[in-house]
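The complex is shown incomplete by one protein chain, all other protein chains being positioned as in the whole.
The chains carry the letters A, B and C, assigned in the order they are written, with residues numbered from 1 in each.
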Amino acid sequence: MHFNLSEEQAMLQASTARFIDQQYSFEVREKDVRLPEGFNRDTWATFAELGWLSVPISEAGGGFGGNAADTMVLMEELGKGLVASPYIPTVMLFGSLVDIGAPEALKHSLLEPLIAGQLQGAFAYQERQSRYNLADIKTAATREGEGYVLNGEKALVMNGAAADRLVVAARTSGEQFDTAGISLFVIDANATGVHKTAYRLMDGQLAANIRFENLSVTSDQLLGDEGDGYSLIEKVVNSTVLALCAEALGIMNKLTDITQEYTKARKQFGAPISSFQVLQHRMVDMFMACEQSRSLLYRTVCSVGTSDADRSLHALKYMIGRNGRMVGNEAIQLHGGMGITDELEVGHYVKRLMVINTLFGDADHHQQKLAQISLPT
Amino acid sequence: MHFNLSEEQAMLQASTARFIDQQYSFEVREKDVRLPEGFNRDTWATFAELGWLSVPISEAGGGFGGNAADTMVLMEELGKGLVASPYIPTVMLFGSLVDIGAPEALKHSLLEPLIAGQLQGAFAYQERQSRYNLADIKTAATREGEGYVLNGEKALVMNGAAADRLVVAARTSGEQFDTAGISLFVIDANATGVHKTAYRLMDGQLAANIRFENLSVTSDQLLGDEGDGYSLIEKVVNSTVLALCAEALGIMNKLTDITQEYTKARKQFGAPISSFQVLQHRMVDMFMACEQSRSLLYRTVCSVGTSDADRSLHALKYMIGRNGRMVGNEAIQLHGGMGITDELEVGHYVKRLMVINTLFGDADHHQQKLAQISLPT
Amino acid sequence: MDISFSDEEVAFRDQVRDFFKQAPVAEVTALIAQPDTYKEGTVRWQKHLFAQGWIAPTWPIEHGGAGWTPTQMHIFETERVAASAPDVLPFGLKMVGPVIYTYGTEQQKQRFLPRILASDDWWCQGYSEPGAGSDLASLKTRAELDGDHYVVNGSKTWTTGAHHADWIFCLVRTSTEGRPQQGISFLLIDMTSPGVTVRPIPTINGEHSLNEVFFDNVRVPVENRIGDENKGWTYAKSLLAHERTVIARVADSKRRLEKLRQYALKETEGGQVMAQDPVFRSRFSDIEAELMALEYTGLRVLAAQASGQGPGAESSLLKIKGTEVQQAIHELTIDLAGPYGGIINDSLTSGDIGHEFGDQARKDYMYGRATTIYGGSNEIQKNITAKHVLGL
Partner (left out) sequence: MDISFSDEEVAFRDQVRDFFKQAPVAEVTALIAQPDTYKEGTVRWQKHLFAQGWIAPTWPIEHGGAGWTPTQMHIFETERVAASAPDVLPFGLKMVGPVIYTYGTEQQKQRFLPRILASDDWWCQGYSEPGAGSDLASLKTRAELDGDHYVVNGSKTWTTGAHHADWIFCLVRTSTEGRPQQGISFLLIDMTSPGVTVRPIPTINGEHSLNEVFFDNVRVPVENRIGDENKGWTYAKSLLAHERTVIARVADSKRRLEKLRQYALKETEGGQVMAQDPVFRSRFSDIEAELMALEYTGLRVLAAQASGQGPGAESSLLKIKGTEVQQAIHELTIDLAGPYGGIINDSLTSGDIGHEFGDQARKDYMYGRATTIYGGSNEIQKNITAKHVLGL
């Protein structure tokens, strides 16, 4: 029993930390995130060069075949650096869906450019009314001849603005909330019949609502079996949630660190405010919130594939949501007035943390999912 | 608009405070509560002399005809003194039920000795399985000739051990959880067919489970109309909850005060522990918990008879339960090891507060009742 | 123990309610909502109140106020919030105005008060400095006497609306002797004076309301000093307790909570309205109970004021609980918005994006973090309460 990183994981961690330290200061981040796409294509190319884009992609898919711990290591460091990138939508969602669902030819034609940093992807799953219910899908893929015709609207598609290709979850049968009858299609994001409305999220990154108007798709654009998309969605969303939690933990640790530094430097009443017992205890609470979250992250990583997996994942997303809010709020409060300016990095970290809480179910949502496992209704 | 006491209320408050100050030290309380009945009959006689037993009884019933504010004033002071007495069961429950429900002759024959301190009463409403559902009644009163026969068991009857008379809630029709079909009977607590098992509550006072075995009762022992007892129960329980909350607030204030005194006197690391900022802020939290509870108590008193009444009462019992726990826990914690001995008064106040939380619905229960008003399902 | 209103108060309430019904609330609210027309809308609304004679209801009648009782003020505020009408800016009307009519010279009163009442001057507050936040008395901006002028050097921060302001009232250091509080003076400074520069501070909600104000050898006539030299702390302090009761914003929280309730009846997940979600219900009722209590805490303070006391130390309690409730409402609102709690509408409409209140919930949440920091942070309020109320 040990919680050490493997040699490869340690190298990945070191290389990510080095990249941020040497090439990705907060100033660079702020410039990157303000670009029209919400990230910098050159930075993305560097990701590709460093091999990061292949981490969770299977060896069969031409990737590194990394496990949950590998992704965790990478994402935690990206979190610490507040790196603005479409890693989640392009690699963790789009890439993984293609990796596990696409027929061989399609898979290679998409994953090769993706790993090379030349293709941007996105996963269009939720709709205006969906909230956190992954099966709440009204967008319809109606059989027509050999193929299908797509009609409907997807909302809040991360990286939907820059994506070259999309995976779209559409209903081929069943009713609005049914898990059965959902099918996944890879489509060209710039095809006729695809209408995008892009906007920013509070972390500066871009999302889009995407409307499909009589968009024709063929059967070979289908991922997995028709009507069976939900199981693919669950699988990929679960690993993405774990990745997001690792990113969040990186952010929480960073916030805890910079708050300690700030309070040591900030003097009021003739003393550094870090000398006030009330603030000390609150920083201890922040520290404990991080450590407990880390323990649960490790548990979740260790539980992948076991009967503890779902329970761990819900507990994790719940705790990251709740503790993340606490850490973010305290970080701002302990920075005083400086905490509410956009000039310091603290607010930016908090905003990314808040966005993560809204992805794939917030704290309240996952708390209830956890309760449903232990105390089934 | 003002929150001052009337002259009569101020006098009642002063006389109660004087009684506790002069005749009811913590040592007296500890002796009283260890008596076989959980209270001292002489102390009760003093209550009668001071006129306290008549406070909530209507003028028609031979009482003072006091309102919610009058009861509040009395109960808050009794709380501060941690007075062990059956005021709640005998006066607030039994007395009030008789006052509003009994035919004239019965009313006077019971309330006169009650107000004179010569009759102890109790209200047997809940059963083993009832928890906080007042309509969960299985005890049956079956019609037989002119009267009824009672069978069943009541649990946790406050003052059930000492009571001369009981009001029993029994079902004359309807199903287990129905509010309709519940009838109230005044019975002799020492009649054949009445079996008591007495035990103590953690505050030292006595409760009893009471079993009825083919107990015959006549129609003139009925309070109110047959099958219509629930509305009487609700009315009397509501005013009792308010009284209990006032008592609890008295306790909370006392706990806050003695904790401040203790921390000022207790020295560690060469300073009174009240000088440590963390403890100061926690005592501020205790203070705020008391002040907010007081505001809600005033609101509830002012709202009696208005459309805000139920909402206020649920919010109050919820807040008293939640804040009371916080204040109690903090009082113990800030007393350190001394807080967990039975030698200091702090633990005894906490235990009474805990019992109050379990009477007529705890914090969680009333929080959900409150939600049900604002967000009806 | 009586919370009913007298007949006069009931009549007054009806008059106020009627006034708001007729007032151009929607029009000015729309103007205020846009950065470009914010100042225009604010001034127009304040002039409307001025015309009614209600712009400074608690000022003494002799200085142009309405001389209202605390209860009348409470009625007015309740009706104002019920009508969703904007508040007035506090800096002139609630802060420097009372200081001027209490401590100012006759000449100062005549010069400044009428323009404050008519909203002809826009005021801002110069208290905090980069190095003096919670520890306000350690402020360093200095004013040195040079003939009949002070020469002011230094800077002020977190100055709301400085970019709109004509005047700033400042605490400045005129002496370094004695306790820090003893060498502070209260100056009124014309924002058009040479040497005054305003730098916007972008805030985490993406909007601009705060500024830093720099003073570089700014010459201020001695006649712009309020009261005695080195006594400014006393004049400023009298405002602080009052400011805290204002920050509590109980009536505003009531309106927000009701709005939240309405949203929860429409927002759905899996076909069920969120008002039925168990965790939502718990959090909502928790806030509701706290706010119900706070409303009466406010009334208790008001009743004490009406009988000639306070607002004293209990204003800290109002400030702490009031801001905690505000933040709890912000948190529950943004959570209710679900995935839409993280979006920025910018020029898109809610219809384009697909959600009614997510964008506003985000702004409120982010800017709302400031409520526990400004007006004396909640930590400072607890220190004050521990010392002055509990005597620890």
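In the analysis below, a residue touches a chain if its C-beta (ideal position, glycine included) is under 8 Å from a C-beta of that chain, and two chains touch if they have at least 3 such contacts.
Values in this document were obtained by computation on a predicted structure and should not be read as measured data.
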{"item": "Missing chain: touched chains present in the view", "value": "A, B, C"}
{"item": "Touch with the omitted chain, as defined above, among C:Pro35, C:Pro60, C:Pro200 or C:Pro278", "value": "C:Pro278"}
{"item": "Absent-chain contact - pick from B:Glu76, B:Glu291 or B:Asp362", "value": "B:Asp362"}
{"item": "Positions on chain C contacted by the hidden chain, ascending", "value": "278-279, 281-282"}
{"item": "Residues of chain B (touch criterion as defined above) contacting the omitted chain", "value": "126, 128-133, 136, 153, 155-156, 176-177, 197, 199-203, 207, 209, 267-269, 273, 276, 278-279, 325, 329, 332-333, 336-337, 339-343, 347, 350-351, 354-355, 358-359, 362-364, 367-368"}
{"item": "Touch list for chain A against the chain that is not drawn", "value": "1-6, 9, 69, 260, 263-264, 274-275, 277, 280-281, 283-284, 287-288, 291-293, 295-296, 298-299, 301-302, 311-312, 315, 318-319, 367-368, 370-371, 374-375, 377"}
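Heads up, the rule we're going with is that only the chains that are shown with their structure count from here on.
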{"item": "Central chain of the complex, centres being mean CA coordinates", "value": "C"}
{"item": "Inter-chain centre distance, chain A versus chain C - centres from mean C-alpha coordinates, in Å", "value": "39"}
{"item": "Length of the line joining the C-alpha centres of chain A and chain B, rounded to whole Å", "value": "53"}
{"item": "For chain B, residues contacting two or more additional chains", "value": "277, 281"}
{"item": "Junction residues of chain C, two or more chains touched", "value": "379, 382"}
